[in-house]
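Only a single protein chain was left out; the remaining protein chains are all shown in position.
Order as written gives the chain letters A and B; numbering starts at 1 within each chain.
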Amino acid sequence: MSTETANHESHVHRDDEGAKIGMWLFLFTELLLFGGLFILYMAYRYQYSQEFHLAAKELDITMGTINTMILLTSSLTMVLSIVALRKGNKLYSMLYLIITKVFALGFLVIKYFEWSAKIHHGIYPGSEHLADMSNGQVIFYGLYYTMTGLHGLHIIIGMVILAFMLNFISRDKVTPDNYVKLENGGLYWHLVDLIWIFLFPLFYLLH
Amino acid sequence: MNNEKLQHSEDHSPGYGMNVLIWMSLLGLTALTVAIAGIDLGNYTLFVAMVIAAIKSILVINVFMHIKFDDLIFKVFLLVTLTILAVVFILTAFDVFYR
Partner (left out) sequence: MATQGVDTNYTSFLDYQGKHKGIFAWILSTDHKRVGILYLISMLGFFAVGMTLGFLMRFEMLSTGRTIMEPQTYNAVFTLHGIIMIFLFIVPGIPAAFGNFFLPIHIGAEDVSFPRLNLASWWLYTIGGLFTIVSLFLSGGPIDTGWTFYVPYSLRTTTEVIFPLLGAFILGFSSILTGINFVTTVHRLRAKGMKFFRMPLFVWSLYSTAWIQIIATPVIGITIILVVIEQYFGVGLFDPAKGGDPILFQHLFWIYSHPAVYIMILPAMGVVSEIIPTFARKHIFGYKAIVFSSLSIAFVGYLVWGHHMFTSGMSDTSRWIFSFFTYIVAIPSAVKVFNWVATMYKGSIKMSAPFAFVMAFIILFSIGGLTGLVLGSLSTDVHLHDTYFVVGHFHYVMFGGTAFIFFAAIHYWFPKMFGKMYNEKTALWSIGIMFVGFNMLYFTMFILGYLGMPRRYYDYLPQFETLHQVATVGSWVLIAGILLMAYNLIKAFRSGEKAPANPWGGLTLEWTMPSPPPLLNFLEEPVVTHGPYDYELLEEEGDEHGNS
């Protein structure tokens, strides 16, 4: 950026542990961000437990389960990418990253079909069909769209991060000796997975 | 010292096998939670689903996210954060559950 930065970089030693601390602290902020939504979920589920059960019947367990499996598997390939790189296998590492991205895309595609099916049935915020339903059902779908939407946004951000990692590995900016960036990218990806682990039973498994 | 630590954590890092094993347990737990959802457990449905989700996240955090093999400070940080998250939930619950 500036010579000043260059000047700094020549003095500042590499600090992988520090980078990881920074990443974890950032993950905590994500955790609390979703935490706020889960608080709303808790409050409304207590208030509208019957309506929540009724509304959840509209959601497709099969699709939800497949998406969970996809996301869990993408987490595995993410880890394997790091393992491969550590073992010095650049090609495999990149391959695993690409597979991770394909899974992420698959998740989004299925999510897209789920959302559009619901919208097709007239269930979306502000729709007339929804206005006829009980308050609890409106709130359930409100939470559903908000929480899975925000989660989907994180998947997209995660895909961008993974694209950067792919680029870094190919240009040898991330190497078997210096892979903390990839590890941090992986941490972010696992967090997205972690959020879904809770979203899935809370929305799909209410029957 | 920093490099030593790095070396140290590398030695204990799980390889392919361990990660695949964790992945299989995660899939298994997902199947389990879906299967249990089919049974009517009444008030325990949510509880059981959350316990399974918690077990799954413990696996992800410990192995995939490497916490088990990291320095103590990471565990302390995570514990502090989760405690505060829990506190916030409980205190909100005192309002919504007792209104």
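Following the convention adopted for this analysis, a residue touches a chain if its C-beta (ideal position, glycine included) is under 8 Å from a C-beta of that chain, and two chains touch if they have at least 3 such contacts.
Quick caveat, the model's predicted, so the values are computed rather than measured.
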item: Residue among A:43, A:123, A:165 or A:182 that touches the chain left out of view; value: A:43
item: Subunit B, residues in touch with the chain not shown (by the definition above); value: 73, 80-81, 84, 87-88, 91-92, 94-99
item: Residues of subunit A (touch criterion as defined above) contacting the omitted chain; value: 1-5, 7-8, 11-12, 15, 17-18, 21-22, 25-26, 28-37, 39-40, 43-44, 47-48, 125-126, 134-136, 138-139, 142-143, 145-146, 150
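What we mean here is this: only the chains that are shown with their structure count from here on.
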item: Complex contact set, residues of subunit A against subunit B; value: 13, 15-17, 20-21, 24-25, 28, 31-32, 35, 38-39, 42-43, 45-47, 61, 65, 68-69, 72-73, 75-76, 78-80, 83, 86, 183, 186-187, 190-191, 193-194, 197-198, 200-202, 204-207
item: Complex interface listing, subunit B residues touching subunit A; value: 2, 5-6, 10, 13-16, 19-20, 22-23, 26-27, 30, 33-34, 37-38, 45-46, 49-50, 52-53, 56-57, 60-61, 63-66, 70-71, 73-74, 77-78, 81, 85, 88-89, 92-93, 96-97
